[in-house]
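Then we have chain A:
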Amino acid sequence: MTQTATSERPDDGYITQDGRKIGGMLMEMRNITLRFGGVVAIKDISFNIREGEIRAIIGPNGAGKSSMLNVISGFYHPQEGDVIFRGEKRPRMKPYQVARLGIARTFQNIALFGGMSVLDNIMTGRLTHMRAGLVQQALWWGSAQREEVKNREKVEKIIDFLEIQHIRKTPVARLPYGLKKRVELARALAAEPKLLLLDEPMAGMNVEEKEDMSRFILDVNDEFGTTIALIEHDMGVVMDLSDRVVVMDYGKKIGDGTPDEIRNNQAVIDAYLGVAHD
Partner candidate 1 sequence: MLDAGRPDTTLLEVNNIEVLYNHVILALKGVSLTVPQGGITAILGGNGAGKSTTLKAISNLIHSERGEVTKGSVLYKGQNIVGKSPADLVSTGVIQVMEGRHCFEHLTVEENLLTGAYTRRDGRGATAADLELVYEYFPRLRERRKSQAGYTSGGEQQMTAIGRALMSRPEMILLDEPSMGLAPQLVEQIFEIVKRLNDEQGVTFLLAEQNTNVALRYATTGFILESGRVVMEGSAEALRENPDVKEFYLGMSDKGRKSFRDVRSYRRRKRWLA
Partner candidate 2 sequence: QDLHFPSLSYRTGPFAAGGIPFADGYSDYLTLINERDGGIGGLRIRQSECETAYNTERGVECYQSMRGDAPMVLQPLSTGITYQLIPRTIEDQIPMHTMGYGRTSAVNGEVFNWTFNYPATYWDAASVFINHVLAENSGDLSDKKIVLLYHNSAYGREPIRTLERLSETHGYTFLSIGVDSPGQEQGSQWLQIRRERPDYVIMWGWGVMNPTAIQEAANIRFPMENFYGNWWAGSEQDVRAAGEAAHGYKSLAMHRTGRDYPIYDDMQQYVIDAGLYAGTGEEVGTVLYSRGLYAAMLAVEAAKKAQEIHGVTEITPAMMRDGMEQLEITEARMAELGLPNFGPAFSVSCQNHSGSGEAMIQQWDANAQTWNLITDWIAPDRDLIMELVAEDSLAYAAENAITPACLN
């Protein structure tokens, strides 16, 4: 393990400044290396995510942050290194199998299903919870219909939660950027994930909207105990929300620790922050 000593905590978790209890290891990345032809996107990186934590990944453009999320969600398969999920080494899996483990995410370049309504997009997020078979669905039999209604109720809660009731039936292609981001979050939430991966959830939002978004993220973490890993370039958001931060640069890890530690880490300041960030 190449954790910096300062950020290492006892394995059974820790208590954050605002009094939340963080549990044991949910996911550990061990010595991950990912290459695309000659490009090394991730170079021997290790870090972990604990249960209930808000974990930020930051770094300059092209550092390999999104690639890291792609490794976690099984879209990229690293050439070297292991992904440990809940204490067990995760075998090579297809992305949809990873999703079934309870890992949901949003994407940097919005990846909504453009031809579907907002409601349908979010319902798709619940796919991993649906069981009805083909024939049942075709005939719209009792259980299929009941399942649909039950899941719809949950989705409606999320819709209320994210305040997107008014666009429920709008095709997402027509939505402005910010609302799309919100729908994407809703879709990920609908999966009721254990681990939620957010790739720049607040890009393209103004402060007011970022405040809203922050609130949502905190509430999800609070209410459902969802663990969150997020990539974000807005340092205000990162420093305020996250419990621990990983910093990447050119595929390498250059820092890992609490926001305060990162803020004062000279390597991070040089590579990314530019000025010491308050």
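Please note the rule applied: a residue touches a chain if its C-beta (ideal position, glycine included) is under 8 Å from a C-beta of that chain, and two chains touch if they have at least 3 such contacts; residues count from 1.
The set was built so that all candidates are chains of the complex that A comes from, given by their letters.
A quick note: this is a predicted structure, and the numbers were derived from the prediction, not measured.
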{"item": "Chain A: touching candidate in this complex (1 or 2)", "value": "1"}
{"item": "Chain A residues within the candidate 1 interface of the complex", "value": "18, 36, 39, 59-63, 66-67, 108-109, 163, 174-179, 200, 203-212, 214-215, 218, 233-237, 240-241, 272-274, 277"}
